Each structure stands twice: as C-alpha cells, then as structure tokens.
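Let me begin by handing over the structure; questions about it come next.
A single protein chain has been omitted; all remaining protein chains appear in their positions.
We just call them A and B in the order they show up, numbering each chain from 1.
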Amino acid sequence: MLRNYLKIALKVLLRRKFFTAISLFGISLTLVVLMVTTALFDHVFAPHPPETRLDRTLGIYTLRLEGEGSRSSGFPGYAFLEQTARDLPGAERMTIYSLQQRAVSYPDRRKVLSWLKRTDGEFWNVLDFRFVEGGPFTAEDEANGHFVAVINETTRERFFGPDTQAVGRPIELDGQRYRVVGVVEDVPFLRFSAFADVWVPISTKASTAYRHEIRGGFQALILADSEEAKPLIREELQSRVADFQFPDPDEFQVAYTGADTLFEALSRMLLPEAAHQAQPGRLLTILLTMAVLFMVLPAVNLTNLNLSRILERTSEIGVRKAFGGSTRELVGQFLVENVVLTLLGGAIGLALSALALGAIEESGLIPYAELTLNPRIFLWGLAMALFFAVLSGVYPAWRMARMSPVRALRGRST
Amino acid sequence: MIRLENVSKVYRTDRVETLALDNVNLEIEPGDFVAVMGPSGCGKSTLLNLMGLLDEPSEGKVALDGRAIERYQDRHLARLRNEKIGFIFQQFHLVSDLSVVDNVEIPLLYRRTSNRERRRRALAALDRVGLSSRVHHFPTQLSGGQQQRVAIARAIVGGPKVLLADEPTGNLDSQMGDEVMEILEELNEDGATVVMVTHDGRLAQRTHRTVRLFDGRQVH
Partner (left out) sequence: MIRHLLKLAWNRKRANALILVEIFFSFLVVFAVALQAVYLWTNLRRPLGFDVEDAWTVTMEMDRPADEDATRRQIETFARVLREAERLDRVERVAGAMVVPYSDESRTEGLSKEPETGTAPPPVSVEIDEVTDGFADVVDLDLVSGRWFEPADAALAWMPVVLDLEAARVLFGDEDPVGRWLAQEPDRPRRRVVGVVSDFRQHGELSGPQPYMFERVSVTEPSHRTPRNLVLKMAPGTTADYEEAILARLRGVAPEWTFGVKALDVVRGTNLRLRVIPLGAVALIAAFLLAMVALGLTGVLWQNVVQRTREIGLRRANGATRTAIHRQVVGELMMMTTSAVALGTLLVVQLPILELLGSLSPEVFSAGLVAALTLIYALTAVCALYPSWMAGRVQPAEALRWE
C-alpha cells in the first residue's frame, strides 16, 4: 500500500517539475536557516568540552545595581563575588575568573593579539579542559602571584611555531612575562565562560584595585554537589545578595543577580523586564515566537503550492471519489506526497546546512568554532521538516476532503 | 474563402502517433454555411483548428481568403485570426472574472481601437444577439443560451469574414439551440461564411451543405 502511494507520489511530483522545484527550494532554504540557528544555539548552550558538567553548573554572570537616581547594569566585581559566592552550601567547588580581554604581544617583531583570561586555581577543577602538554596552574600559584600561563594550541603555534613543546618557555603579553605551564586544546569562542587564548592567575594583574571593586569584569561558576543541590545554592545566594553590605551606601542600595544557567543569564541581559529576576521562560517564548513568525511566510507559500497541486487534480479526485475512493485514502495519498516532498527538501536543506556551517567555520567569524551537525541537531532538523509537512498539508487536505465528487467531475473544486 | 489541399494532421505524443486528418481536400466559398459531421474522434475539431489557424497541418496547404498560409510567424497568424476569424466553442469559454461587455471587447483589445470605439462596437454586437439588457452581468449569472450568445457577440465584434463554430449548441437544450442556430443563420445571410461542427443532423440540414468525416477522411 505504502509503496503504491510512494510511486504515485513521485510521479505526481515529477509531473509538475517547476512546482516541485520551487517547493523544494523554499523548504530547503527555510530549513537551512533554522538548522544553522539551531546549531549555533546548541553550540552555545549544550554541554561541550570544557563545559561538560553543565547540568551541575550555575554561574553568576551579571550584576545590576540600583540606587537613588543611578543604576548600573554590567558584570560583578571581584569583591562582590568573594563576599557572596564563597562556600555556598551544596557547592562542591567555586571559581572566579575575569572576562576575556585582548592582550598584545610582539614576538619576533610581529604583532599578535590574544584573548587573555585571568582565573583562580579552582577554574581548572570546575571546567574540564583537555591538556595536550603540562597541566594547569594551582590555587597556590594564584595566591603567590606566580607569573604562569596556560595557553591553547593555536597560541603555541603562533608564538613557538608548529610541533614544538611550549611548557617551561616564556611568553610575554601586555608587557608582562609569564612561564608556560600547560597547553590545552582550542576552546570555541561561543563557550564564553571558558574561552580564551591564554589563561593566567588573577593576581598577576598590574593593579590590585580589583580586590575592592564590587563592579568589574568578573564572573563566577559554581559546581553543585548534585542537581538537587542547585535550588539550595540559588536560594542561599539570593539571601546573601539581599543582605549585601555596600561599601558606598550612597551610590547604590540594592543588588540583583543570581546563580543562573547561561540561558537565564542571557534573559537578564536581553530583557529589560528581567533586570531584577531572570526570565528564561519569557526569553524562550520570545525566541519561539520569532521562530514561528519566521516560518509563517514559507509555510503559507508551501500551503498555497500544495493547494494548487490539489486543485489541479480536481477531476481526478472527483473520479476517484465517484469510484469509491474514501477520503481517508485520498488524504493519505496526499500526505505521503507531502512528506516525500518535505523530506526531500529537508535532505537538501541538511546538506546545505552542513555547507553553510562549514563556511562559517572557515570564515573565522567565530573563532575556533566547531559547528558540526551532531545527531541531536539532525533530529531537530527532521522534526522541523515533518512539522512543515504537516502544517502545509492541513488546509489543502481539508479542501480535498470537502470536494463533492459531482462538482469535482465538472471541474469545480468547491 | 477557405481552401484545404491534401491536408493531413498527425499528433505525436511520447509513444503514440495519431492520424487525425488524412488527405482532406476542401473548398469553402464566401457566404457558405457548411456543417461538418462525423462520429466522435473523427477529426472534426482538428479540421476546425486548422481552418482557424490555431494549428498547422503536418502535410498539405491551407489558404484563407485567397492567401496561402505557410511559414507564417505567430504575430501574423494572430493578426489574421483577429481580423478575419470568429470562434464559437461548445463550452463558451467566457472569462468568468469579466462582465459580459468586457468579454465581448476582448478581440478588439488586440487591435488599435480607442476605448470608446471598443465599447461602442461591443454594445452593438450585444444588441445584435439580443443581450443589451445584460451588458454588465457576469457569465455565471446567465443561462447557457445567454452565455453562448455572448460568445457569438464576441465572435462577431471584430467584423470577421469567417465564423468557426465547434458544436455551438452542444451544451444547450433544443429551444436555446434553435435560438443560437437562428442567429448563425442571420449572420450568414448578412455575408459571414460559417463553418459549424455538429453531430445534430437536424441542424446540419439547415445549412447549405454538409461535409462528413470518418477516421480523418472525407466520406460522402
């Protein structure tokens, strides 16, 4: 039965090649956009080395301060994190690190720009880096202000050439000299918490002003004992934030932040209504709405094309119905055609997405991007294709079901 | 007026070759009223298409109003059809999205006529077929007989010398059919050459002569 449907479906689609081509083009183009977006999303939010323990990880990513007549939205300072994020109940480990910044070096009379991140010793225990040489620096290094550095493979190649050992050798950044103690695999740019080209201890910073700043370019990651411990951590942090003693009570009186997932933090940063409290649900709704709106146009066009395919065969449908063809069979036939069309378009879309993602990787727009189509993304793509098939088939199927055989034979489709 | 010399027409699809007309010779004088009869599939419509320059013969020659039609470009054929021929079809083929008078104007669109002149001639044609009261109606609001009369008005609005009618009464009951037949007779009396395909013998009798076809060939 199914094979019959398939044969007829292919014949029908080949009969009107132009229509089919347009439909395929439309579906594949829409799917490419959706798949690339999904891949980027997955790339940012899904677990991926070195952020392998995302289910147990919470972060303090943003800080909003309000006072009478002034407000500031930005990132927490070291002092703030020291006071609120240390020794939270239910937390196995905690790390404080700075946001990555550009550092300049002049090896061999060349100018090299690297992304520099300053971290404490625990950073390497919370995140799961893959070392190809040596190892991380420790909390002791940080406490004693040792000028040591961990670099990524690309940096090793830039400074020391390909296929060399870098551990033990010196590297100069922003006029400061460090000794390389470890080399790690490149980390993708979109893994914001972990990403850098070079990691050094916080205490190597030239000015010590950061120790007293409640606002500044720092963030913290908290590794919970278990998933169940997360609500405890969130609660405790909230109460600490609420009780926070400001060094300058005249400037700001209230602080807003939380132990968030990355998505929750994103909602704080993007939505004005999430200034005080993360609104991940709202952000998700907005994104989904945008995705749906985005798909409306292609869906409408597809529905239209499908409808015309049906109307074209009005007399054929009339004949089938007159000879006892049930509506169910006819709708089934139509759905198979639809699914074949969309799966075909989906396959093309998948191939094009792979190309597009490869192009993005090559272009270097997102440094160290590893945008591959893992099975998860592939399944999403399949789901979206099928969703389109169903969506664009409902109305035409309904029209077909409603056709009276008598009128259809005369060529009238209503 | 119309002459067909040894005309044959072959239709070729992917696998099948159909001989629609086989060596037909026909001569129609100006002012003639000719009926073409024969069973279904015998090539009557093909004959009409060739006479109406809607198609080219595979073999043989077609001449219209003294001029042989050979290797004419689409433009020239179109102009000839526009100026000299009026078509009347069994299914009327009226544009349902246009009013009656707009439908009748169609042939004049493809000539250089002013808006006013077009409207005048269309109304005159509609008057000729007795439909002046339905000028702004839409085809779906008319009976079968009225629709065919609109089609006739459209066929004559350009003042053609030849009227080609393909089963004009086929979709009408006998009374409406008679009305249409009467109009065709009047037009013929006024000087139009009429060629009508039909399989109604009674109607054929009202014409000057009948041409019979069987399997693409003329029979007597």
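The working rule: contacts are C-beta pairs under 8 Å (C-beta built on N, C-alpha and C of every residue); 3 or more make two chains touch, one makes a residue touch a chain.
Nothing here was measured: the structure is a model prediction, and the numbers come from that model.
Listed by label, the shown chains that the missing chain touches in the whole complex are A, B. Of A:R3, A:R109 or A:R328, it is A:R109 that touches the chain left out of the display.
Checked against the full complex, the one of B:R81, B:R128 or B:R149 touching the unshown chain is B:R81.
Although one chain is not drawn, the whole complex shows that of A:F19, A:F160 or A:F263 it is A:F19 that touches it.
Screening A:P89, A:G145 or A:G175 for touch with the missing chain picks out A:G175. Listed residues A:P50, A:G258, A:P280 or A:P298: the one in touch with the omitted chain is A:P298. The chain not shown here touches subunit B at positions 45, 49, 52, 54-55, 74-75, 78-79, 81-83, 87, 89, 91, 93, 95, 97-99, 102, 105-107, 109-111, 115, 154, 158.
Residues of subunit A that touch the chain left out of view are 18-19, 22-23, 25-26, 29-30, 33, 104, 106, 109-111, 174-175, 206-207, 209, 297-298, 300-301, 304-305, 308, 311-312.
The criterion applied here is as follows: only the chains that are shown with their structure count from here on.
Averaging Cα coordinates per chain places subunit A and subunit B 69 Å apart.
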